[in-house]
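Structure incoming, see below.
With one protein chain held back, the other chains of the complex are shown just where they sit.
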Amino acid sequence: MKAAGLLIVILTGGLLIYATADFPPWAYPQSPASTHVSPRYIEKSIEETAVPNVVTAVLADYRGYDTMFETTVIFAAGVACFLLLRIRVEEGPEEQLFRHSLTGMTIRIKDGRKAPSDLEEFERIDAHWVPQDLIIKTVCRILIPFIQLFALYVIAFGHHSPGGGFQGGVILGASVIVLAMSHDLRSSLQRMGEKVNALLCAAGVLIYAGTGALCLAMGENFLDYGILAPLFRCDPVMARSNGIFMVEIGVGIAVMATMIRIYNNVSSAGRYDEGL
Amino acid sequence: MTQLLSEILTKYNYWIYITLMMIGLYAMIAKNNLVKKIVGMNIFQTAIILFYVSIGSKKGGTIPIIKHDHGAASHVVHAAEYINPLPHVLMLTAIVVSVATLGVALALAIKIYHRYQSLEEDEILAQIREK
Amino acid sequence: MIWQLDLAILTLVVVTAVGAIYIKDLLGTAILFGAYSFLMCLLWSIMGAVDVAFTEASVGAGVSTVFFVGAVFRTTRRTKD
Partner (left out) sequence: MSQHYPVLLVTVPLLSAFLISISGWLNKRLCFPIAVAALASASFFSAGLLSKVIHKNVVLYRLGGWAPPWGIAYRVDYLNGLVLVVVSLVALINLISTYRSVEREFSEKLGAFYTLYVLFVTGLLGITVTGDAFNLYVLLEIASLTGYGLIAMGEEDRAPLASLNYVYMGTIGACFYLLGIGYLYIVTGSLNMADISAILPSLYQSRAVLSAFIICMVGVWLKMAFFPLHAWLPNAYTFAPSAASSLIAPLMTKVMVYVMLRLMLTVFTPDFVFSAIDINRSIVWLAVIAISMGAILALTARNLKKMLTYIIVAEVGYMVGGAWLGNRAGMTGAILHLVNDALMTLCVFLVVGNIVYRMKGHSFEDLRGLFRKMPFTMGAFAIGALSIIGVPPTCGFFSKWYLLWGGIQAGHYAFVAALLFSSLVNVVLFFRIFEIGYYESPTEAHGGGHSQGSIEEAPLSMLVPLYLVAVGLVVVGLYTGAIVNNVIRLAVPPGIV
């Protein structure tokens, strides 16, 4: 296998190197890639969409259709992870650990016997629970609101600076993942349950595709935001900018929910009880 | 000789991307561990992203965020001053695709591990053959 | 662009990629992959692709690494190659 792998790699590499000779030099301003299609995006994006960040303008408007499917890819991955891993455990895992918070003693309950849910001093802990995590817990608890605030800023300010729905959504999802890692999966599931999460996944992409369909319903081509001007009470150019913003919100919600969903499924192997 | 050297120097980004891609491809073909293969797959994908980003770069260009004053939309923009944004857009999509594939691949690896208690391909195949 | 910095990052990218493939511990692989992604992100921000770099920083170096670590915790760190 190793020899075959090496052979394939050398052949492919040879082909790629062979082709590189005919490329224009690196970063050459007159190369076809820089002169054929892209100049219009740079020169016209402010004029046509009122968005200074050209990447955002191309991402969500000129090639917005790609981005809709990009979000769908993420959504599909979330659904696939759920379909593959999620197992509903009625009897619970083989073994549950409970810690007495006053004395630090740990009791172990096997074979799905009844857990001491009525006892207030006991807290459920993970199988590989580490006691000294006060600093991590506190720091994360303080940080999470700021992470979320930053994520919202990234989504909202994607028109003017790097960022946008996708990056913001990932950061927003990361804030919940940080909670799940620093505390445990159950406390993050209390904040955002499985069902809410799944509905948010679908709702995010639905916002995106719905915006496109709205343009269609109002008589223009799919995702042609210009027609939404009467809804936003502004001129068609600003309507494009606002349409991009709507779409970015949809992307943000979908990506956030899906990241959390994949993390929940992967880190608990589909059981949703003990995380990382 | 100097021609070859200049060829290498002017296109070194392309050489690096080929190297990385071959590392990833080799890992996917020759490695035995399923997670290692997934890492190889990701390296392979990032290498392609590096290639695309290299297409986009432009000498004398700055990042593709147009300098603008409030209200003055008539300001003329020259394409040569900004880096080509199109490859960046395409690669945002590709990064998303790669993380989606990663999620599904890891889910599959976990599922396989739960069935066979192993991530080594040869051990799993041996277990299948035994039955 | 400072070519010394560029060269250092390019070398490190290759080194971390090879390391991630060859280290005999899957947790190490996951962390090295995170480092690889972060270096990639630096490389792209040098090349002016700020949005791509931002995405890679949050996705490749952030969430992907967490997914890897989570998967390794749910499976095993052991590997033969």
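A, B and C label the chains in the order they appear, each numbered from 1.
In the analysis below, a contact is a pair of C-beta atoms (placed from the backbone, for glycine too) under 8 Å apart; a residue touches a chain by one contact, two chains touch by 3 or more.
None of the values given here were measured: they were computed from a predicted structure.
Of the chains displayed, those contacted by the omitted chain across the entire assembly are A, B. For the chain left out of this panel, the touching residue among A:Ala27, A:Leu223, A:Met246 or A:Met259 is A:Leu223. Listed for chain B, the residues touching the missing chain in the whole complex are 25, 28, 34, 37, 41, 44-45, 48, 51-52, 55, 86-87, 90, 93-94, 97, 100-101, 104-105, 108-109, 111-112, 115, 124, 128, 131.
Mapped onto chain A, contacts with the missing chain fall at residues 15-16, 18-24, 31-38, 40-41, 61-66, 68-70, 72-73, 75-77, 79-80, 82-84, 86, 88, 195, 198-199, 201-203, 205-206, 209-210, 212-213, 216, 220-226.
Keep in mind that, in the parts below, only the chains that are shown with their structure count from here on.
With centres computed from Cα atoms alone, the innermost chain of the structure is A. The highest number of C-beta contact pairs joins the chains A-B.
Between the Cα centres of chain A and chain B there is a gap of 18 Å. Inter-chain spacing, taken between the CA centroids of chain B and chain C, is 11 Å.
Of all residues in chain B, those that touch two or more other chains are 12-13, 26, 32, 54, 56-57, 61, 63-65, 87-88, 92, 96, 99, 103, 106, 110. Multi-chain contact residues of chain A (touching two or more other chains): 53, 55, 59, 162, 166, 262, 266, 269.
Residue ranges of chain B in contact with chain C, taken from their complex: 12-13, 16, 19-20, 23-24, 26-27, 31-33, 35-36, 39-40, 42-43, 46, 49-50, 53-54, 56-57, 61-65, 83, 87-88, 91-92, 95-96, 99, 102-103, 106, 109-110, 113, 118-120.
Looking at the complex, you find that chain C touches chain A at residues 50-51, 53-55, 58-59, 62-63, 66-67, 69-71, 73-74.
Taken in their complex, chain A has these residues touching chain C: 53, 55-56, 59, 128, 162-164, 166-167, 170-171, 173-174, 177, 181, 259, 262-263, 266-269, 275-276.
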